[in-house]
Structure formats: structure tokens, C-alpha cells
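Every protein chain but one is kept in place in this view of the complex.
For clarity, chains are labelled A, B and C in written order, and residue numbers in each chain start from 1.
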Amino acid sequence: MYLHVPVLIVVLLLAASYTVPLLDRFRRSLALPITILSLITAFISSLYLLYLIGVRGPFAYHLGGWPPPWGIELYIDYLAVYMLIVISSIGLLIMIYGAKDLLHEISREVLSWYYTLYLLLMASMMGIALTNDLFNLFVFVEISAIASCGIISAKADRRCIEASIKYLILSALGSGCILLAVAMIYMITGNLNFDYVAAALPDALKLYPYNIVIALGLFVVGFGVKSALFPLHVWLPDAHSSAPSPSSAILSGLVIKIYAVALVKLLFRVFPAQIYDVIPILDIILFLSVFAVMAGSIFAMVQDDLKRMLAYSSIAQIGYIFMGIGLFGGRALTGGLLHIFNHAMMKSMLFLAAGLIIYATGIRNLKDLKGIGVRMPWTMGAFTIGALSMVGIPGTSGFISKWFLALGALDLNRPFYVAIILLSSLLNGIYYFPIIIDAFFGTKMNPVSEFRDVPALMLIPVLILAAGVIFFGFYPKPLLDLVSKAISF
Amino acid sequence: MELIPKLINNSYYFAAMILFVIGFHTMLTHSNLIKKIIGMNIMDTSIFLFFVSIGYVRGGRAPIIQEGAGFLYVNPLPSALILTGIVVAVSVTAFALSLIVKLYAHYGTVDADEIALIRAREER
Amino acid sequence: MEASPLVGVGILLLIAYVFFYLPRSQIRNLLVIVILFMIGYALVVTVAEMPVFGSANAPAYNHVAERYIEGAVAETGAINVIAAIIMDYRAFDTLGEATVLFVAIAAAIASLKAH
Partner (left out) sequence: MDDLVIRSVSRLVVPFIQLYGFYVIFYGHLSPGGGFAGGAIVASSMILYGLSFNLEAGSRKLGHDISSLMESGGAIWFLMIGLIGILFGSNFLANRFAGVSLGTPGQLFSGGIIFFLSLGIGVKVASTMITLFYSLSGGEDNSGTNS
């Protein structure tokens, strides 16, 4: 029975999401508890999977009992379990925050539809992390694409609709590229399962080199659009800044990264290593990530809207993850994957803190934030920790991942990338420190007409995330162990 | 030019790729959102055509098993996958259209450039 | 081969610049056509290399497809092999598909009701 846990996590979240709209009609007060309860169960099950995989090693789950070339297979390895834990923990904290915050950002009628979309998004991300089948991957990618547009447009603001449709169209373009790539891979190998495709591709590379190269390029473009790799990031600032704060947090914290993880799986588990002699795709990703890191930071510096600045900062930070993928040394990839969790913690915390500031004062503009640290010490304290971690001050978790990226770059004898990491950290400092200094030591705050007290339920997730950033900054060993097992492909 | 006979052999794939480029172009260059959605559908349809023609076998029957042996059937897997693909495309289209309905109610236009202009005027 | 990753990066940056940033003009239209021809040419070269259409020896028509055709009736009880695939062999995809429908309607209703 216990071996069914991986599929039961997804099924539980799906079942909860199907039930919530019914509850909305017939027993509205139960919608939120069901949502939170299913997320908690998913989190506990993910931890149980971590224990299980430690005992049994990686294992496969055959849906319908059909073995791989015929049926769909879920493959539970350390990478999948790592992503499950990241998704379920961060997602749970964001939803606890959202329980109160959404009441003022979204009208009551669509509240339970929002919960539905949120649960579907979580389920689809877990599906992407678990699946071992190309077409199943596409289906889950499509679910998460629609759900992530839906949680943007649920807010009654016309900018959200506009951002949402921009995101949807580019996202559909990415899905189209992914489906075409799946078709090409299927055409030349006759399989959809990752392992069988990986076994067939080295032979196919001799017969149909162009097909594989084009398919690889389409995969990179498709997942690049969805994870906002630098020149394809145009949808991100609008979408992440106009959305409700919990949506921004989950989109920036988790959704863009799960596509990067899907790309990692494809690049290192499916495509044969010889392909990198034909087309230097890793170098291309590496160069793009350098552009992303620099351009994201520079764009973020000139923004005056708090959430927009955080959104541009996400573009820079996803660049670090892709830098880890592109360097593909042992420690660099460790750093990149570690940054997935670290950035998920800090960026969702920063977005939630920004949401708290907006909730309490209604201020979005950075210039108006002077002296807010006196009014909201806990929120700005957490914000400070997140900002320090973004810059990469030792003692925060952001430092650990950048440290490993730099070490990996040195291992591969590429000191240029160390310089890039240092330079971008400096740029991060340039736009984060003034906010903090203004907030705590700035002249007195503008007379704000309304100042709402922040409910404790909203503050607690932010503080937990802040504590997590500090904890994993000083004691990264459990994460490092997990990630170093996850990258042994 | 040995390219041409190969293209004629693979004319279905060729047509699918041409349609893909047309859809790609429509999606990225037109500013009218409805046209963008049409482009998206052209692109999806081109991939469906491509996928289904992968499964075709010359002289094959539809994969509904009949009495007696020796019939050649086409590959059933691409058709089954495309059934899923079509539903996905329909869902995306439906959601996009509902967004456009709302966008039209708010801005009075479905043109992305005009919407950008309206917003720029407001922010000034 | 030294410069080839840079060429790839350059092409991607050019495409992104033309499609996302360049304002509408004659030059943009020209560049768009050039880019589309580039993409189209890459795809056409790929088509020329693909396995011949309709051939029973194509790589896709392998033991997996044969197993579906030969085994479906005995293993699933359905005569229609496609129904056997979508409802039995790959039923999880169909669950995903039902979920896509559900997510589309949830997102559509959420955005229609919200405003």
C-alpha cells in the first residue's frame, strides 16, 4: 500500500480541487479547511517519501500496472522527492498566508475557484516532478500553464487580465514548441518513456541528427519561455507584479522553477551526452543565464514599484539556476538545484512581505516606504533577511547556493562566471540595500490615512520562511545531502 | 537538389511545418488578440497533423480490430495522444476567449497595441 | 566550432528583440520575414531527414505499436484500440485531460466572475 504514496499525493490534491467548487455551492465554510488539510497531507506524504526513498532507493510506479513502454511510469528519485518537498512546503506556507490575504484581494464568489486553481497548480507541479513520460509531462505542463494564468486573472483588476493573456499566449507558444518536440522525439524513437527514449536516442542520433537537434532546441525554447529564461522573459514582470500576492509568491517561487527542473530531467536523463558535441546547448544556456543575471538585476534597479522590482529580480535569480544547469559540473549543478529551494524560500517570503506591506498600508511605490520599518518591524525584519539572502551575505541560504555555483565554476576552470556572480551580487545589493536603509533609518513616514494591523496568521508564514532562510544558511547539510544525491543521474 | 523529392515524399510533414511557421508568425506579430488565438490554433492544429501523420501506415486500416488476421492497422498511439492534445487546445482556447471577453469589457478593444496605448495614457 | 554557441545565443537574442521589443515598422516586417525563413528552413531540412511518410518500417511503428494492436483485445477487452489506449494503457493521460478541462473551466469562471 505504501508504494502508492506518490500517485496518491497527486490524486489527493486533484480530488480536493474537484471537491472545493462543490463545497462552495453547498457548504462554503469547508472549502478553506479542505484546501489546507490536503496541502498538509501532501507535505507529510512528501516527507514520508523522503524516508521511503532512503530505505528502498529510487523506485518506479507503473500506472494501471502496465510496464513502461506501454503504460505511463512515475519515477521517484531524489530529484523528484526534493522537488516534492520544495513544492509542498512552500505551497502550504503560501496558502496559510493566503487564507487571510485573499479575502481582501479577491471577491468572495471566486475564492473557492481560486483554491481549486491553486490545488490544481500544486498537483500539476508535483506531476511534472514525478512523471517519467514525455506526453504525460506535456499534459501536466499544460495544466500548470492554465492554472497559473487563472490565479493571476482571478483578481478584479484589468491589469491582471492583460498580464494573464500575455502570459497565456506566450505560454501556449511554449507548449506548442514542447508538443512539436515530443512529436519529433516520438517519430524517431517510437517511445515516450524517458528511459526508453534515452536508450534509443544514441542510435537515432546517427540516422536523424537534425531531428534531435531541432527537438532539443524546441524543448529549450518551450521550457525557456515558461521559466522566463532571459530573452523570453517578457511576460514575467507584468504577470508577477499585478497578480495577488500569494499568486506572485507561488509563481515566482515555484512555478518558473519546475520547468527548469523538467528541462534538467530532459537534458541529463533523456538526451545522450553526444548531442552536446553536435550542438553546444549547454553553452547557449550558460550565456543566456549570464545575460539573465545581469539584465534582470539592471532592470530591477530602475523600477519604482516594489512587486515589479521583485519580479525582475526573479529573472536574475532564475539565471543562477540556469547557470548551474549550463555549467553542469558536480558542484555547480548542486548550487543551481540548491538555489531552487533557497530562491523559492526567499522570493516567496519577499513577495509575501510585500503583500503584507500592501495589505497594511496600500503602498506599492518604493519611495513611499521610508520609515516603514518602525511601523512594521517584523515584516521589514523578514524582508531584510530575504534581501540579505538575495545579495548573498554569509549566514543566509542564498550565500550557500552562490558559493557552490562559484566553486563549481572554479572546478571547471571558468573564473569568468565567478566574476559574474560577484558582480550581480553587488548589483543586488545596490537595489536591495536602499530599501532596507530607508525603511529603518529613513525620515518619518508619509502620513498614511489608513494603517491596518496585520493578522498573526499572515505574519507567521513569513516568519517561518525567514527562519528557514537563516537555518539553512547556517546548517545546509541536510539540503546538500539531498541535492547531491539528486544530481546523480 | 535532392531536397525536393524528399519533401514530396514527406508532404504531410512539410505542410505541418509550414502551418507551424504560419501559426508562429500570427501569434507573435499580430496585435489583435483574436488573431493571436487563431494563430495559436493553427499552430496546435499543425502539430496535430504532424503527430497523426507519424502514425499513418500506407494501406493501414483504422485500429478497430476486426475478425480475421492479416490486416494492417495504422499506429494507434499518435491518434490516442492527439485526442488529449485536442482537448488541451480547446481548453486553452476557451480560457483565452473568456479572458478576451473580459478584456473587451474593460478596454473596449481587443487590440494589444491599443490596450498598451490606453494604459500608457492613463499612467501619464 | 568556437563561436557556435555565440551564434545560437545571437540568433535567440535577435528573435526575442524583433518579436518583443522592436516597434512596428518596415524594418521589423523585413526582419520578421527573414527570421521566419530561418525557422522554416531549419524545419524543412528536418522534414527532409525524417523517416518516409506512411512507411511500415518507420521507427515509430515499432514493437510498442504492434503490442497495442495485437494485445489490446485480450488485455483490455476493447475492440477499439484507441479507446484501449486512452482509457487503459495510458489512462493517466486521460485523467490529466479531464483535469485540463476542469482547470480551463475553473480559470474561465474565476476570471469571468471576478470582474
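The rule is simple: a residue touches a chain if its C-beta (ideal position, glycine included) is under 8 Å from a C-beta of that chain, and two chains touch if they have at least 3 such contacts.
Keep in mind that what you see is a predicted model, and the values were worked out from it rather than measured.
Interchain touches from the omitted chain, evaluated on the whole complex, reach A, B, C. Of the options C:F19, C:Y61 or C:F102, the residue whose C-beta touches the omitted chain is C:F102.
Contact residues of chain B toward the unshown chain are 62, 64-65, 83, 86-87, 94, 97-98, 101-102, 104-106. Those residues of chain A that touch the chain absent from the view are 1, 4, 7-8, 11, 14-15, 18-19, 21-22, 25, 61-65, 156-158.
One chain of the complex is left out; on chain C, the residues touching it are 73-80, 82-84, 86-88, 91-92, 94-95, 98-99, 101-102, 104-105, 108-109, 112, 115.
One rule holds in what follows: only the chains that are shown with their structure count from here on.
Ranked by how far their CA centres sit from the centre of chain C, the chains are topped by A. Centroid to centroid, with C-alpha atoms defining each point, chain A and chain B lie 28 Å apart.
With centres set at the average Cα position, the gap from chain A to chain C is 23 Å. Centroids of chain B and chain C (each the mean of its C-alpha atoms) stand 9 Å apart. Multi-chain contact residues of chain A (touching two or more other chains) are listed as 135, 139, 142, 146, 149-150, 153, 158, 161, 164, 186-187.
Among the residues of chain B, those touching two or more other chains are numbered 20, 24, 28, 54, 77-78, 81, 84, 88, 91-92, 95, 99, 102, 106. Listing the residues of chain C that touch chain A in their complex gives 1, 4-6, 8-9, 12-13, 15-17, 20, 42-43, 45-46, 49-51, 58-65, 67-68, 88-93, 95-97, 99-100, 102-104, 106-107, 109-111, 113-115. Chain A meets chain C in the complex at residues 14, 17-18, 21, 63-64, 66, 69-72, 106-107, 109-110, 113-114, 116-117, 120, 123-124, 127, 135-136, 139-140, 142-143, 146-147, 149-150, 153-156, 158, 161, 164, 184, 186-191, 200, 204, 208-211, 214, 221, 231-232, 234, 279-281, 283-284, 286-288, 291. Those residues of chain C that touch chain B in the complex are listed here as 19, 24, 32, 36, 39-40, 43-50, 52-56, 58, 60-61, 64-65, 68-69, 72-73, 79-82, 85-86, 90, 93-94, 96-97, 100-101, 103-105, 107-108, 111-112, 115.
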